[in-house]
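This is the structure, below, for whatever I ask next.
Selected chains from the complex are presented in situ; the others are not included.
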């Protein structure tokens, strides 16, 4: 029992620790100044506007992004090694910027300019509006709660009795498996081992922390090494086995990952005062809460995993811009959004993303424009993954606020009221 | 009853019509020649290899892709209008090519070279291997079965009695709504209207065909026009309403869309003879079928929607390359993969994708490199969406075959057998 509680504490060390909470409070106090100049939104794309934004970003962040801006051309093919085969060229994705987005996290806090690569009109403008509301309200609190990436080999036996003999042998070996992990990867740490039995099928769920990498390949290699050891030494051999049982939730939305963690679990929240809801979002807390309640019952009826608005929109654009594994949107875009009216006309809103598979090293993070985009947020390289995950949470929160505002305002009408023609992005 | 059967027939007109079936048979006969030169896979990226591939593609297809190849630089900002706001530059995504992928569809058939934009190593190589196996086996059959995009406004009433009065008035108006649709959009056609009642909430599900566009904005505009009419004329007014109840499955995996259609529903199949499984995929039909069965039980236990391997990988890469709404991977990557061993050592494999939201006009399809990539497959512009969807189905099938082969081979071992070190992509 003690050990189990200890485990829960370890897993929740970001939120369940006094030190982190004190750090958070301190960061919250810092984020009280909102006088900073803001990036103006431009719906029509012009040379002048583009130049102005680039200058603005430089003045705010000191960053130039020559490859993204097309000022340097990319011609260093060998940097693509390990990212692509049968290379023929570079697809170009229009990239806009939103911000400043003020984020108070456990890792870092500050005001960020967020690059979003998309071809879907209105997306950047919508997220920008949400970011503005968050900024004016003092910023979003965003916390990376738990981390863990799984690989889940399956072993099949003749009978469940043989499975039991195998399992009795394998479970005491976790210290050794941790040792194998350390010898296989500099970054991966084995943090949990669970077993799932279905008839004569045994799934072993190896869960790792993966440093600042998204880590899917890393955990495959470590698990393969462990399985080699197991297969060589086990007194009872499986009939066959596979390195992945399709239980780990890789590249798919699953209820299992949704109620556990896959990558990083982040929760972000904000309280928007009435005045900002009125001036920036052009609606009311009541209308937004009403929309939330109604649409939550709608999405339950659709048989979704989780309940949210359009998390995928902003997250996909951010993943493309920053060299994440974009196919992981399948799982990363699962989450919970919640909105509640408070007594004084303010709105409480939160988003929770349990399957945020992101990294700031490895994968596509060192590619030309991707690295620039990570650097724009000071999120490139080691020691930045948790911070980046917390920024992701705040971006998603901004987007959920904006779409709920769009859907609740104007349309939140009595029947006799004439509707405005409005293009709704989602 | 007759009307209902007629509706089912209309919806399944691609598969449930003698003419289409005859066309398919004819196309199947055409696809018997497999002597064509093949694109060699190159894992290491070199100048020479890149040049060679570009030449090969030119010789096979007559296509040059100057923007993708970086030969022309992009500088026509106003083509980005409607795709982005707050533009600062272009993110560059490494793009590889696989093929020829032979596809027999209801719309077109032939051998295609498929552009995949990704930063995930091994993905292109894996899909290329699957494409090779399909090509040598005579090509995949891929059929777009049904089409439909939904927008689902919700109306809230004081009581269910008021809801009933409203519904009694609204249901007979579908012809008029069709008329409104025609006046609002050149492409959209209202093909179905359903109602879902939960207490005093009424969700009206408007389903449209959207021509060759993905169509989400189009259906929003049409539904808004219809709702304006409703709100002006309804004898009983709702307390409030929203243009979207979050029931339509936009940007999320839902059981409802999975068991209906969202965008296009495509099914693709192939029978791989034993010799090709051995030579190209380095495994056996039995091992692949065993893997399929085991991993299907695994994915059921994970609480996924559908059951598949890594559909998201190839589809995301193809969506990025061709200007699709990449966030729709959330719903598009839901599907069913099936593999069965046949008596003679062959393998039957199929994939079914009920939520393929794709288009060949609108959205990002006219962007610089995206248009080139669509043209590479002769899929740019009007009249091409169904063909493109059928190609998507075949690409996904190739990828599912390749990963199942990787996971089943080598690892499908008795316990005493030494394992090879292998990087598994997914």
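Labels A and B are assigned to the chains in the order they are written; within every chain, residues are numbered from 1.
Everything below uses one rule, namely that a contact is a pair of C-beta atoms (placed from the backbone, for glycine too) under 8 Å apart; a residue touches a chain by one contact, two chains touch by 3 or more.
Values in this document were obtained by computation on a predicted structure and should not be read as measured data.
Every protein chain here shares one sequence; 2 sit in place, and the complete assembly counts 4 copies in total.
Criterion: only the chains that are shown with their structure count from here on.
Taking each chain's centre as the mean of its C-alpha atoms, chain A lies 24 Å from chain B.
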